[in-house]
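Only one structure is covered here, and it is reproduced in the block below.
The other protein chains are all here in position, but one chain of the complex has been omitted.
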Amino acid sequence: MKISLTVNGEKRALDVKPETRLLDLIRDDLGLTGTKEGCGKGECGACTVIMNNKVVASCLVLAAQADGAEIKTIEGLGGKDKLHPLQQAFIEKGAVQCGFCIPGMIMSSKKLLDENINPSEEDIKRGLSGNICRCTGYVKIVDAVKEAAHKIKSGGEENV
Amino acid sequence: MSKKYVGKDVLKVDAQDKVTGEAQYPSDLKFEDYLHVKIKRATYPHAILRDLDVSKAKQVEGVVDILTEKDYPDLNKFGLIIKDQPVLIKVGEKMRFMGDALAIIIAETEEAALKARDKIEVEVEKLEVMSNPQRALEKDAPTIHNDIGDLCTNYIDPDVGKQNILMDHHLEKGDVDKGFEEADFIVENEYQTQHIDQLPIQNEAGYALYDESNDVIKIWAASQWLHDTQADVAQAMNLPKEKVRIIQTAIGGAFGKKEDVSVHLHLALAARHTKRPVKLVYTREESMISQSKRHPLTIKAKTGVTNDGYLTAWEVKVIGDAGAYASSSPAVVHKGMYHCTGPYNVQNVRGDSYAVYTNNTYGGAMRGFGTTQMAFAYESQIDIIAHKLDMDPAQFRYQNAYDIGSTTPNGQKLGKSVNLKRTIESATDLAQWEGEISE
Amino acid sequence: MKKQSINVKNKLGTSGKDSDKYFRPESKEELKKILEDYTDELTVIAGGTDLLVANYKNLYKIEKWLDLNWLDSFKEIKIFDDKVEIGSMVTHERLDKLDQIKEHFPVIQKAAADVGSPQIRSRGTIGGNIVTSSPAGDLLPTLLVYDAKLKIISKDGERIVDANDFFTGPKQNVLGDGELVEKIILPLEENKSKGAWVKVGKRKALVISSISLALNLVFDNDNKIKDARICVGSAAPVPLRIEKAEQSLKNKKIKKVNIAEIAQIVSDEISPIDDIRGTAEYRRKVAYNITKSALQEVINQ
Partner (left out) sequence: MKKQGRGMASIMFGFGYGEGFPDHSIAEVEITKDKRIKVRTAGADLGQGFLTTMTQIAAEVLKIDPSYIEIVGQDTHKAKNSGSTSATRQTFFSGNAVREAAEEVMGKIYHYGSLYFNSNHPELTVKDGELYACDECEKITYWELAEIVEQRGKELKAEATFFPKTYAPDRKTGQGEKIYVAYTFMTQVMDIEVDTDTGLIEVMNVYTALDVGRAINPQNVHGQIEGGTVQGLGMAMMEDQVIEEGITINADMTNYLVPSIQDIPNFESTLIENNDSGGPFGSKGVGEPTIIGASPALSNAVYDAIGVRIKSLPITPEKILNALEEKK
């Protein structure tokens, strides 16, 4: 069946099966493999994307349910040429180890900062509570989100 | 002397690719016209495979082929240290745990592969499932591996059966009996640890491709040791090493779990068989059931102490649940034992360790490799003793702590880089620990 | 600047119009038509946070999908003088964040905030939580302590069922083929009420409860307990009201309540099992302790 949606600002029309998950659409049909699958059951957060300004586990959303939606994935945040302040902060603060959880972690962070540019440590932890990281012990991830908030506030960098 | 780049927080060289989503983990690669691979696994933890019928499964639309042991009867077993794990279970032989592979399903779509997997018919003759190593050690316990040579030494505890002991190691340093005689009191306890999954967020996954022009199978999959995985795959398939090429991708965590062969062998077979690119991605469930675990260790620890707080003797008995296949067990269990006293001076040490086959998911490498489990035992012992002595636990540790010149339970004399005492001083400083520490 | 959220009815969307396997009605009339045509064959998807988990790698086996996400009327929250109606497609996130819920039904708000993770709260719905009917469903005890009623619709009409009568066993309920929960009706108390919510799980986030407890006490003008409701989750085949404890709380001033006695009743009345999230013995002990702490919390309010 045909659906159309906006992914990272670009309109896309696709033919999907009813059972196609949003995650499969993003990874297989659109080739945006920055979004990862770690458990397939909404328990790890590696597949987190922003859909209509909400964080979702894209493994638990049908592609059909994203019909007409606006989706943002890690690829839509920033690239080599211009990193998003969150991406920059994750690198600087040493928040990246194996990196498999990081795209999802950054998307949850992005949503968090969209809503609250002055998050407390507790706000950050609550905002990222759906994203499991097995490497870092999360400490530097919390630091990175704080740093990104600071960069956005003080440096005039945009959180888009 | 100050260094320019060493000792500095140089940013991770691979971090940019990881924060932008550009880093390619195994399942992120994309090959034109690739096939999906799924594995049919054991249906019972300990059973003889009586019949394996893939005929109906092969009829499923989109199935390219289904490979079983019949198609490749000459494959050798694989394993990190001891080659005891079959690539595919042969009809008439045993499945030993739920991760054993029975068939490799190759299909045009994942859906076809899943449908076909459901249609494979398996008949088994059930055997006693041994989930507890204590049971596997009893003299009347059935044998899990009949064809494994006797790897035990001759120093087996006379009370236990031998048939499922994969390997034993021992320690004997100083005069342990005399050490216990010299003790003012003895503390004896049993500790138990659990099965743990390393749980890297990226499950095992990979692609393979057979290059007919030079007869080389290329595999893109994460491995903690490329050349060892290559060697294991090559020997299992009776190929020269050069015919198996493994290319590292970004690795989404490992913690010991990606030391063993996982997707590699089945992918290699499927790629050579179909001459098309093939992809296999484990589910979390499959990863947890079929790949290595941190060993549960049962540790009996007995420690002799003087009233002024010095250790006179230490004895341990360690039983490790190796699960169905050896993997790193021959090394893990005794490495735990070798660290049995922790970083403390003890002149007299005795230890016995046994790695025991069971029908559980096999134990393998995980961060700490046996010493993590052992530390739970020795540091509990130390804490119990300090409380019995009514002594500050930090002081008790400090006065027994290793220094230059100490010898380990293995009799290794430590000549340099023994900074344990400084770690005790610094950690207690950081924590504003009450109580003074002195020699 | 923040972007405005895009309306889900964005005309860009076309799905469901060209498939005989996936239906997404946009009105109750369309819904009725689909229910008439396909009653027995439909698998209903709301937020998907349970359905897609339960059918992981088996989604292709689902014959026909009925997606409720385009039914805007199912997403409404309506406030009347004597009741609040919450559409079954209202997400946990909205329950957590809406002031009206916090004001009138603080226990529901707290439970909604404790559901899974931001990713689950943004998609998972109150109706989905109800229909999945897990004894561990976070919202269920809280609905029962507010005396919720469920409006159930089908092609043949509609009926109202007491939430307390809805659940019949683990993942079992009174819904027949082709029946849907349309809304949850919560009566508004005239009198003052105080409540508490306790969720015990083995980690702080993304966890299924080992045991949970919702408490709601309604006070009369003399500050006596007029109505008491205690409901325990993950401690019986269904979310379980502890009526014996409720009776013994009634008509008492809160300070006169023998907390230990109530706690003991709760601990005795539940029928927990051993599972991966806790032993029965553990659940009984904790039920006792959290009943005490919940009552204490209400006393301190």
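We call the chains A, B and C, going by the order they appear; numbering starts again at 1 in every chain.
Here is the rule we go by: a residue touches a chain if its C-beta (ideal position, glycine included) is under 8 Å from a C-beta of that chain, and two chains touch if they have at least 3 such contacts.
The shown structure was predicted, so the numbers you read here are calculated from the model rather than taken from an experiment.
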Chains in view that the hidden chain touches are A, B, C
Identify the residue among C:Ile34, C:Val53, C:Ala113 or C:Ile254 that touches the chain left out of the display. C:Val53
Of the listed residues A:Cys39, A:Leu60, A:Ala89 or A:Ile152, which contacts the missing chain in the full complex? A:Cys39
Return the single residue from B:Asp53, B:Glu138 or B:Glu172 that touches the missing chain. B:Glu172
Since one chain has been left out of the picture, which residues of subunit A touch it in the full complex? 38-39, 41, 43-44, 94, 96-99, 124-126, 128-129, 131-142
Pick out the residues on subunit B that sit against the missing chain. 3-14, 44-46, 97-98, 129-131, 153, 155, 169-173, 189-197, 199, 222-228, 230, 241-242, 244-248, 251-256, 258-259, 284-285, 288-289, 293-294, 331, 334-335, 337-339, 342-343, 351, 358-361, 365, 367-369, 371-372, 375-376, 378-380, 383-384, 387, 393-394, 397, 401-402, 408-412, 414, 416-420, 422-428, 430-431, 433
Missing-chain contacts on subunit C, rising order, are 53, 200, 202-208, 210, 276-279, 281-282, 285-286, 289-290, 292-293
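Methods note: only the chains that are shown with their structure count from here on.
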Tell me which has more C-beta contacts between its two chains, A-C or B-C. A-C
At what distance in angstrom does the C-alpha mean of subunit B lie from that of subunit A? 33
So, in whole Å, the Cα centroid of subunit A is separated from that of subunit C by 28
Give the residues of subunit C touching no fewer than two other chains, as numbers and ranges. 56-57, 60
Could you list the positions in subunit B whose residues touch two or more of the other chains? 283
Subunit A residues touching subunit B - in the complex, by the definition given at the top: 27, 31-41, 44, 46, 73-75, 77-80, 83, 86-87, 90-92, 94, 96-103, 106, 132-135
Subunit A contacts subunit C in the complex at 1-6, 11, 16-19, 21, 40-43, 45, 48, 52-57, 59-62, 64-65, 67-70, 108, 111, 114, 126-127, 129-132
So, in the complex, the side of subunit C touching subunit B is made of residues 56-58, 60
